[in-house]
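The structure's right below; bear with me while I get my questions together.
One protein chain omitted, others in place.
For reference, chains read A, B and C in written order, and residue numbers begin at 1 within each chain.
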């Protein structure tokens, strides 16, 4: 059995997915800053240039052009993966991403393929300041045509990246930076794909549904353990994996069972994804909403900028203790 | 009494506010595309150059620089107003606006003043396509340090613009383009300011609270009239006027009375402001939320790009009939 | 450079067609109800797009300025498709995309509402060309105004660094909305801008069809043969207001009249007459042929249905 799995960390799982897809399809190409010269800005692409040559390329520091060339290439026969170092720099290319990649085809009624993956590191941690740790996924949800993937584990990251590369629509793949090199997971050696819009129950429970993604998954799981051990509360942890499309059915199913809904993310609270998710839930299942045992709650980072301080940063974003505390309130 | 009021349309009311503040304070200056050569991209600044000379200036077509120079000038002794033609072009300057204007002072703990008004035309209408009609206000709510003003009437526009110019923090002033030249309103000749974070009850009612801003206000008022005449339903129309700060107290007060909450905007539904507002309401008043007569509802544009067609556009964004229909559902 | 008579005549036919098409679109706009949300006229600036198209194949990528998109018929679109696109009709009944302005198979990736954003998008097509190792090229024509924008610069940096098969062209019609290009650009020759990227730059009289054809050809051939990017500046003039209704208070007296004298259409016709390539009779005949084509195309285009709400909703990627 051992040869049928590999132990991979998060970033290697993503690398493996890209490599497999580049082997499978010669039209896949990838570019961004220092993918060759530094083997990826975070050292995530070892051996790629050696294997694929000029299908992996270094760009100047021109995020707007990197992003938009991805779109143009994707319309003209290339299955493009463009790498933007961090979501803070995605903000630089916001117009191209939000309006053009996310809307221009629709604006003109063009229904042909545009297979583009925007690959970007995201996630709070390290105290590197707002641009290196920004979480702007909720702003991208407001774009009409962007699929948004935010995996929490190496397994999910690999399966979702393969789906992203094969998708004929543009996909924003937001990789969770703080876990890039943190811990390995057993990954099947044989190929698997994870469909978009399917949330994953990372832990079953009966008292409260905790909807999370990316960096909050780990914290929610830790909280669920504490809640179970110390308070006898059974929390279900639902990992969305993709924000668009959103697996609203999974949320409704879970809340039908638990009667309580908490949505938590590391992104800033005001304007974060939680409000949208809560509203979607209410719209999709007004009857379940009416019979909630307690109003929907959310957790997000404090409504201030992230400073260059790992310590302040930690205090600003929700942790497992915050999850425990709010769930206890919800059970009271 | 007649000499104590003037009849002004929306855009002239804004112009009057800017003119008064430029007269009052010599450090106020304004720049953007074609403010002098065309008297404003939408002809909204007649006579400004004649009166203020080089305190009103034409720029090249460089939205990123226009926006960011506003910030730099505001930090160095200028009370800056920068004009960005439409919110679609605000997306171009998104990084500067969202991250730098909205966060850099905080990131470095600088507490000094930064009096910047970002003046921008917004609002759907005319079929000019996504960039000229985009509504991206909800994405800006996710920035830590941006105040967001979206007035619906000439009266509000004037009073809020004056407050914006005197504010020592950056303010995004999103003027509702489709009503620029549509109808005049009686405006006091003497000076008045409207504080931020104070919603305005545009019509009182007892059955349902309709929370709106900008272009939806007019439609909600029309709907309220229909509901009252044809269905005997009494709707309260609450015009937020500023999205940040949000007058959550006014919402709670109204919903306490009506027991029903509808939030409507012309912006695209997914990721729009409604989700955030609903969540804030639930958080601020969980007890009121528990006793709602029907779950919170929202209206927003369909989740697709705006095409270059006035007709399709009209079908994609909510109108007064949609408000009537959803309110009737909520009352059923 | 010797230009074949066929090419000269093709360009004449296209130049005349573009003039009449521009006039027809203006007529349709003024009549109202066509579905055209606005109009930004390109009259007097048609020589540049026509000379560019004369050097391109169907599989080359081309961006024109939004003001002259209607000249895309010279890239292979039918007049019907052009008029239909301008009027928000649905061309799928013709077996084409809803708007043929967005059709990568014809080398067209549309334009965006935010000027300048297209340049790096089109640059992406040059990356596809490089990866596929074909001999296609990409030509991006942009206005003097939008040329100021950041993404244009980033595209030039990247094109130079990667030696991509792209020709950047600035159609300097002297104005961006109400702002004179002279107030923005302080160098004598805008094509000096190429020096910032280390590729060739050249300025040409953009109202002279033959001169423009020759200069553009040189740079397109160079790009096609692996020579990399370059910049061509075509000097012309915006004879119309920025938009229909523009009071044009910014225009110095007499300037327009001077430029009407340089109108590329009579200039080119005079030249061809002198060269003996064309007769007055040919022109008259061509005029009447075009007139018929134009009426037919207008009729077919306006008979097409408007872009449909139901189809538009199908572009959603998640719930509506």
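One rule holds for everything that comes next: a contact is a pair of C-beta atoms (placed from the backbone, for glycine too) under 8 Å apart; a residue touches a chain by one contact, two chains touch by 3 or more.
For clarity, every value in this text was computed on a predicted model and none was experimentally measured.
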Chains in view that touch the one left out, judged over the entire complex: A, B, C
Touching the absent chain when the full complex is considered, from C:161, C:174, C:293 or C:311: C:161
Option from B:55, B:293 or B:328 whose C-beta touches the chain left out: B:55
Listed residues A:34, A:283 or A:322, member touching the removed chain: A:34
Where the missing chain touches subunit B, by residue: 27, 29, 31, 54-55, 57, 59-60, 62, 64-78, 80, 95-96, 99-100, 104-112, 144-147, 169, 197, 244-246, 248, 280
For subunit A, the residues touching the chain missing from this view: 33-34, 37-39, 41, 58, 60-64, 88-89, 91-92, 126-132, 270, 302-305, 307-312, 315-316
Those residues of subunit C which, in the complete complex, touch the missing chain: 148-154, 157, 160-161, 183-188, 192-199
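Following the convention adopted for this analysis, only the chains that are shown with their structure count from here on.
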Whole-Å gap between the CA centroids of subunit A and subunit C: 41
Distance between chain centroids, defined by C-alpha means - subunit A, subunit B (Å): 31
Centre-to-centre distance between subunit C and subunit B (centres being mean Cα positions), rounded to whole Å: 37
Of all residues in subunit B, the ones touching two or more other chains: 88, 91-92, 129-131, 270, 303-305, 307-308
Multi-partner residues of subunit C (each touching 2 or more other chains): 112-114, 117, 150, 307, 312, 315-316, 318-319
